[in-house]
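All protein chains but one are shown in place.
Up next, subunit A:
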C-alpha cells in the first residue's frame, strides 16, 4: 500500500505540470492500467502507442542491437505526446505546451 501511495503521488506531480492534459499507464500488452482520461480515448491511445512503440523499438534494435528506446516525443498540431517505455509498462503523457 505504501508503494501505491508513492505511485499516486508521482502521478499527481506529473499532472501538476503546466499544460498536462492526461496520463495513461499501459502494460506491455497495450492494455491501459491507469488513466486520467476518459476510457474510450485512453484505450485508443494505448492501442496506437503500443504499435508505435513496437515499431520504433524494433527500428532502433535493427540499427544497433545494443541500443534501446527510452523516450518518444511526438509533436502534433494540437499537443505533444510523450511516451516513456520500460520493460513491462509504458507511460503516455499528453501535454499542451502552448497553453498558457
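Definition applied: contacts are C-beta pairs under 8 Å (C-beta built on N, C-alpha and C of every residue); 3 or more make two chains touch, one makes a residue touch a chain; residues count from 1.
Following the convention adopted for this analysis, contacts and distances are computed from a predicted model.
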item	value
Chain excluded from display, named as in UniProt, from "Large ribosomal subunit protein uL10m", "Ypt/Rab-GAP domain of gyp1p superfamily protein isoform 3", "AP complex subunit beta" or "WD repeat-containing protein 63"	"WD repeat-containing protein 63"
Subunit A, residues in touch with the chain not shown (by the definition above)	1, 3-4, 6-7, 10, 13-14, 17-20, 25, 27, 29-34, 43, 47, 70-71, 73, 75, 80, 82, 84, 86, 88-89, 91, 93, 95, 97-98, 100
